[in-house]
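The other protein chains are all here in position, but one chain of the complex has been omitted.
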Amino acid sequence: MIIVIQSKDQIGLVAAISGIMSRNGLNIVSLREHVDKAESRFFMRIEAEHEADPSSLENEIKAVLPSDAYVTVNPQPDKKVVLLVTKEYHCLADILVRNYFKTLGATIQCVIGNYSNLENICTRFDVPFHLVSHEQTDKEAFEKNIAGIVERYTPDYIVLAKFMRILSPAFVARFPTRIINIHHSFLPAFAGAHPYKQAFERGVKLIGATSHFVTDELDEGPIIAQQVIPVNHSYTAADMMKAGKEIEVSVLAKALSLVFSDRVFVYRNKTVVFE
Amino acid sequence: MIIVIQSKDQIGLVAAISGIMSRNGLNIVSLREHVDKAESRFFMRIEAEHEADPSSLENEIKAVLPSDAYVTVNPQPDKKVVLLVTKEYHCLADILVRNYFKTLGATIQCVIGNYSNLENICTRFDVPFHLVSHEQTDKEAFEKNIAGIVERYTPDYIVLAKFMRILSPAFVARFPTRIINIHHSFLPAFAGAHPYKQAFERGVKLIGATSHFVTDELDEGPIIAQQVIPVNHSYTAADMMKAGKEIEVSVLAKALSLVFSDRVFVYRNKTVVFE
Amino acid sequence: MIIVIQSKDQIGLVAAISGIMSRNGLNIVSLREHVDKAESRFFMRIEAEHEADPSSLENEIKAVLPSDAYVTVNPQPDKKVVLLVTKEYHCLADILVRNYFKTLGATIQCVIGNYSNLENICTRFDVPFHLVSHEQTDKEAFEKNIAGIVERYTPDYIVLAKFMRILSPAFVARFPTRIINIHHSFLPAFAGAHPYKQAFERGVKLIGATSHFVTDELDEGPIIAQQVIPVNHSYTAADMMKAGKEIEVSVLAKALSLVFSDRVFVYRNKTVVFE
Partner (left out) sequence: MIIVIQSKDQIGLVAAISGIMSRNGLNIVSLREHVDKAESRFFMRIEAEHEADPSSLENEIKAVLPSDAYVTVNPQPDKKVVLLVTKEYHCLADILVRNYFKTLGATIQCVIGNYSNLENICTRFDVPFHLVSHEQTDKEAFEKNIAGIVERYTPDYIVLAKFMRILSPAFVARFPTRIINIHHSFLPAFAGAHPYKQAFERGVKLIGATSHFVTDELDEGPIIAQQVIPVNHSYTAADMMKAGKEIEVSVLAKALSLVFSDRVFVYRNKTVVFE
């Protein structure tokens, strides 16, 4: 069994929770607990052997925790996910492959794109593709169209797999801590739209990518995963972009793997990741 | 407070231990627990806020655990360490610098070398150096001389900082899981005496280093830390050795930092590292 | 223009070659030259601006080099490739995606598998799949069947994308330095069939993957690329295998990118890689 918990911190939480586990005959084989002292916030993830009724256990645990606690026993193993894309295929294709071979830890319900060029690859994998153009419409209508499709699917997560339009606070507010983005730089360096051009001009020796939850503040949401790769003087801005795409695929895959296996906790502008 | 525990696994250990913590008014701010299922072995490390009497707490915890349990409350923060060296300075100097600036998490009591060339650097840092030559003597007498000096200092750990003589099982048996080595390859690749020559001849694209506890089996003890760095066709065997030394320093420093902060548990031929 | 050259070393080769470049009005914008002194072997890769007739230039350069020299001016940019697979999809799918989006630097002509389970993904990408079972046949006939299909396509390279049968020296001899393998360990550690099991039992802290040219000696061919990722005590052998697959995909993609862009030179048991 997997149990994930987040709540206000106080003395005795581990004892109270593990006491319940023990009385239910459950053997804790892996436990990660962290207290954010500045925020007085408690995070815990348990893997246990043997079985108990999940909803009874969840209620038992909630009863001993502060009233604001989030507790999930055996979180749904197969998350439902909607992807948003623009024109670039690399992150999308990687996710479609994992989805097809059932190693994603989630099911892609549909892909929504603001261009039509990625429809073909979706069709090849039997994943519905919805074209929602941002042209000849205003942002509000554009987002309303997207939200309408998304809500039909009631996904657990929305993944921006190189979706290059900036979402409004109003859209983000509908899906709090449920939108995951891949940003093509080692944030906070080179925030904004043209990181590889900036990286080239600055002459950096490493480029990176960042996966984060989307919040109202552009490129400022809680970071889930980051990676870098070395570059050198022989890389043009285009070479950096090409190299960066490999890292973007890798970082987004890593972040999704962590989120879909219930290892990522969000509080305010940071994550706790029990890797 | 820091509490580290290793014992046979059974249901209820976390509850029993954290119950004691809670009743003593201690707030657990970081907890790592792992069960090695194949070995049915329980490992735990707790960081807690507020204070209790360490030896009472240790006894309270021992009383609820299987009789074979190891429990340490507030392990001694400043370990005593004896270094063994041969001719190479790089790991030794790094440790002497950290020792001098009190950032090692341990105190170097003395250095034992089988050549005299490293005496000068020890003297500059006010660390006693003992020359024990392996020449004109047999291995038994050589090791008896070393052991005699070591035991005068009653160290917590013996660190082989590029000590290039193979220690006999008899010597190793006197200091079980207390001898730490740095091996100049990414074990188990290139075990033995000339890893860089082998790496060069094989044309590998990465070279590495491994820090491990020393056991009877040469280069086979429990691994604490490993790192690699890229090399290429332009590296001679000598270049690989030079590059490798940087990694050896880094890996040994990392391993010692983990061991000295009581994050490394040993059971049979493996470690559990709560990094 | 791209020019790649390998020959016996002697004084004046760079001058002779660059003199020809200059007289043809070509501007060398990137030059990499390396001499393997132990083998007295010369390797060079040039990128130049402006244009000349490739075959005249090739002949001009050959005329000033030792008679054993290999010279290629503007190597064919779109290599022809046949893939061999067994049951695992991860490397295959990554290559099929790149092939589909024309970012592989090569064209996959067909996939040959000794099981049928990967036929579907090939079909989805319009790539011919040939089933050649190793069952109910001997090794010689099995390989003859494969070779028959391969030779129909006259590929530049054969890529073993997790092909788990050992090829005979006779088969390998038909395609010298043209068969590329991905091995699921950081060679030479854990050569053989079950590296993740061995890595788990040894308790290593890094696992890796190696892409190499295939020679008669199993797992001993010239190494093109290697990478590692960290693992720890919480990884089962199955977890290591899962993590390792990510690295296998990445290393094979990297190796293919280097080979297909004519940056890899092979001589005896080593590569020179002008990255």
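Going by the order they are written in, the chains are A, B and C; count residues from 1 in each one.
Just so it is clear, contacts are C-beta pairs under 8 Å (C-beta built on N, C-alpha and C of every residue); 3 or more make two chains touch, one makes a residue touch a chain.
Values in this document were obtained by computation on a predicted structure and should not be read as measured data.
Colleague: Can you tell me which of A:F163, A:F190 or A:F260 touches the chain that was removed from the display?
Modeller: A:F190
Colleague: Give the residue, chosen from A:S40, A:T123 or A:N232, that touches the chain omitted from the document.
Modeller: A:N232
Colleague: What chain C residues would touch the chain not displayed?
Modeller: Per the touch rule, chain C residues meeting the hidden chain are 9-16, 18-19, 21-22, 25-35, 37, 49-50.
Colleague: Just checking the interface: what residues of chain A touch the absent partner chain?
Modeller: So the residues of chain A touching the unseen chain are 34, 36, 186-190, 202-206, 208, 222-228, 232-234, 269-273, 275.
Colleague: Just the residue numbers, please: which parts of chain B touch the chain that's not shown?
Modeller: On the chain B side, contact with the omitted chain comes from 30, 89, 93-94, 97, 100-101, 121, 124-125, 234, 246, 250, 253.
Please note the rule applied: only the chains that are shown with their structure count from here on.
Colleague: If I superpose chain A onto chain B using their CA atoms, what angle of rotation comes out, to the nearest 5 degrees?
Modeller: Angle of rotation between the two copies: 180 degrees.
Colleague: Do chain B and chain C face each other with the same patch, meaning over half of the contact numbers show up on both, or with different patches?
Modeller: The interface is built from the same residue numbers on each side, given that over half of them are used by both copies.
Colleague: Cα centroid separation between chain A and chain B, in whole Å?
Modeller: A distance of 37 Å separates the two centres.
Colleague: Please tell me the distance, in whole Å, between the geometric centres of chain B and chain C computed from their C-alpha atoms.
Modeller: Roughly 40 Å, centre to centre.
Colleague: Hey, what residues on chain C touch two or more of the other chains?
Modeller: 234, in rising order.
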